[in-house]
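This is the structure, below, for whatever I ask next.
Only a portion of the chains appears, each positioned as in the full assembly.
Order of writing sets the labels: A, B and C. Residues in every chain begin at 1.
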Amino acid sequence: MKFTIMINEGPYQHQSADSALQYCRAILAQGHEIFRVFFYHDGVNNGSSLSVPPGDDRLIQKEWSELSKEHDLDLVICIAAAQRRGLMDADEAKRQGFDSNNMIEGFRISGLGQLIEGGIESDRTVVFGD
Amino acid sequence: MATKKFMFVNRKAPYGTVYALESLEVVLISAAFEQDVSLAFIDDGVYQITKGQNTDGIGQKNFSNTYKALGDYEIKKLYVSKESLEERGLTQDDLMDLVWEDEDDDWAEKPSIIMVDRSEMAAVMAEQEVTLSF
Amino acid sequence: MAMLHIVNKSPFEKVSFRSCLNHVSKGDSVLMIEDAAVGALEGTSFSDKLKTAMGDVSVYVLGGDLAARGLSEDRMIDGIKSVDYAGFVDLTVENETTQSWL
């Protein structure tokens, strides 16, 4: 069965990013397919490359990044939400004239249509938020 | 692409959080995919479509007029919870006059707001194929 | 010492406003900001609770937040005063301490 997941909150502040991560792992463990994970609102901050939590804490952004690599996941960050919150990849940073960028490997930036497409193409759409 | 029944559930007041604004951005995009779109306004979500919103005092953009454009995008099923209005001391008169134009009826303006009680809202929710909450 | 209690969540959505009213002291003030502004209206499922509290405390609302949500001041419970941000600062100065009900 094919799933699309939407995540509305950033890492740490709310549990939704943790819950969604565990849920995605369980989907994959059962042999189902994840069509797309769409990060919206503060959820875009799950794609930050600059987090350095205390050594005994989880690094949620890296866990997403590694899960993406391992299972070739399509992790999509909403561009409009990302621009509001200051999350950008190298291309977007260049386009905007910034020296720095802060998007971790394994994510890509795209538009809201990707969320609707996910809803259409998937058998189940599940939302995690506040 | 297939056509599915999409519902956008709005439970939160505007301006206090960004959800109402960014939800509306998704709704507008969904129009381009020609899906069967409904919106639900329950609990504090009913404040999103009150008339007379004035944001001069809070430094945020007033985006309430965008709801008036939904009809032009063929988004014309806005289900509003009767009980939610009542609890908040509001009536339908406090809501914006949201309409769509029926091209099969000489472009007559028809109301987009559909007042429903809880059991009717539950029945509408039960029909949906994709439900997005913000 | 008088305390300014600042509430910012709708009383129809979260319990924080009720919790505030359960913990005020006589002579305190309560200021509604952000989504809490909707609590100022007369004739709601919350208004009796607030009116009872108004026997002991003064209640204010940030007018800009009320207007943003399309609600006019003439629909407020009698006795609630509307203030702007300057008035918010005044309330903070007049009361010795503040507590935000997050």
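As a convention for this text, a residue touches a chain if its C-beta (ideal position, glycine included) is under 8 Å from a C-beta of that chain, and two chains touch if they have at least 3 such contacts.
Since this is a predicted model, take the numbers as computed values, not measurements.
Composition of the entire complex, written as a formula in the shown labels, equals A x2, B x2, C x2.
FYI, only the chains that are shown with their structure count from here on.
Looking at the partners of subunit A and subunit B together, they share no chain. Spacing of subunit B relative to subunit C, judged by their CA centroids, is 28 angstrom. Among the residues of subunit B, none is found touching two or more other chains. Within subunit C, contacts with two or more other chains are made by no residue at all.
Interface residues of subunit B, counted against subunit C in their complex, comprise 11-17, 43-44, 47, 50-58, 60, 62, 64, 86-89, 94. By the touch criterion stated above, subunit A contacts subunit B in their complex at residues 6, 8, 40-41, 80-81, 84, 111-113, 115-117, 119-120, 125, 127, 129. Partner subunit A is touched in their complex by these residues of subunit B: 1-2, 4, 6, 18-19, 22, 25-26, 29-30, 32-33, 35, 130-134.
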